[in-house]
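Some notes on the structure that comes next.
A single protein chain has been omitted from the complex, and every remaining protein chain is retained in its original position.
Coming up: subunit A.
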Amino acid sequence: MARGSEPPDGGWGWMVVLSAFFQSALVFGVLRSFSVFFVEFVAVFGEPAARVSWIASIGIAVQQFGSPVGSVLSTKFGPRPVVMAGGVLAALGMLLASFATSLTHLYLSIGLLSGSGWALTFTPTLACLSRYFSRLRSLAMGLALTGVGLSSFAFAPLFQWLLSHYAWRGTLLLVSAISLHLVACGALLRPLSLTEDPAAGGPGAQLASLLHHGPFLRYTVALTLINTGYFIPYVHLVAHLRDLDWDPLPAAFLLSVIAVSDLVGRVVSGWLGDVVPGPVARLLVLWTTLTGVSLALFPVAQAPTALVALAVAYGFTSGALTPVAFSMLPELVGTGRIYCGLGLVQMVESIGGLLGAPLSGYLRDVTGNYTASFVVAGAFLLAGSGVLITLPHFFCVSAPTPKPQDLVTEALDPQGLGED
């Protein structure tokens, strides 16, 4: 057990990977499968579809904007109590939702309460994971994030089956019970003390030092740009295929193909990130550029085989960039400040995510097809990789990676601590 001050790179770390896997499944898998409830809510509450889809939107927004809160609390108390409390909140939200009599009730219980619960779980877990690994960090991230994809496969049919036996009230009650497993996942996050922790200081000091940290700010900008373009195919691909006269069934099949190649991309990229020497930022630039290119090529492809090939490429590259994006952060800011760093990044990049889909929709309304949307999405991704190139030590080709320790001490010098 790591009571010492090194990332163990294994041992209990693999249990943390398991915990992160289930957590990303329980948070994002549930969110993604919420569309199953959609039809029921529209019928039961008699509200238009746009108002019902606000439930998931509020949940996602609260989860992302609340990430810094989770980070700050984890810095102060450690990830375990924060994640366990988050699990209880998320489950409580679902429980209260099962008694709902109006849509507002659902906005507050699922959107606000469960959303806050999710905010307290996801970011601290990933941050904790990056503290447990250094050499195998990307692989651990990649494996943990596969939980998102696999759970969407499993939860949608499960929820549908539950709906047919228990209707929506009973199903929400049981989803609440399933979400309680977040508490168990939180229990797995054993506290880890690392050397840099005292140097990093309390949460307020960390936030301040992060906001003055040039590379961190550039990284955040890059991730925001990437996030703006990243989600567009998920939202608009089916509509684009319909415009090209595809039937619904092959279109849905194409989405499954993307999901599978996304999974494979995550694991391969995770492995690659650890094996390839040099800063992980270069791999992120590689995957981001490839994703941007494949997005921009989407409007050009007309033949089904070309579209399928592009879809596989997009799925693989977009999945590949996620673990690398997360595992790059500790290199930049050091594992001492990882909680606060990750929280801030999540909050800011969510702006990109919120803007991306409506922007793309607007472009489609103005131009009449999705060509502009896909090209703009690709452009955002390429811009993001452009910003990443400006990060320090990017072009180092020698084997020793840049010393994030220097970056940490640079930022911490004002605090007068000379530890190294």
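One rule holds for everything that comes next: a residue touches a chain if its C-beta (ideal position, glycine included) is under 8 Å from a C-beta of that chain, and two chains touch if they have at least 3 such contacts; residues count from 1.
Please note the rule applied: contacts and distances are computed from a predicted model.
Enquirer: The hidden chain: which UniProt name fits, "Ubiquinone biosynthesis protein", "Transcription termination factor 3, mitochondrial", "Ig-like domain-containing protein" or "Elongator complex protein 4"?
Expert: The correct option from "Ubiquinone biosynthesis protein", "Transcription termination factor 3, mitochondrial", "Ig-like domain-containing protein" or "Elongator complex protein 4" is "Ig-like domain-containing protein", the UniProt name of the unshown chain.
Enquirer: Out of A:S109, A:S134 or A:Q346, which residue would touch the omitted chain in the full complex?
Expert: Residue touching the absent chain, from the options given: A:S134.
Enquirer: Of the residues A:L180, A:L244, A:A309 or A:A379, which one touches the chain left out of the display?
Expert: Touches the omitted chain: A:L180.
Enquirer: Looking at the full complex, which residue from A:R190, A:H213, A:H240 or A:R364 touches the chain that isn't shown here?
Expert: Here the residue in touch with the unshown chain is A:R190.
Enquirer: Residue-wise, where is subunit A in contact with the chain that is not depicted?
Expert: Considering the whole complex, subunit A reaches the absent chain at 1, 3-7, 9, 77-81, 84, 134-135, 137, 164-167, 169-171, 173-174, 176-178, 180-181, 183-184, 187-188, 190-198, 274, 277, 330-331, 334-335, 399-405, 408, 420.
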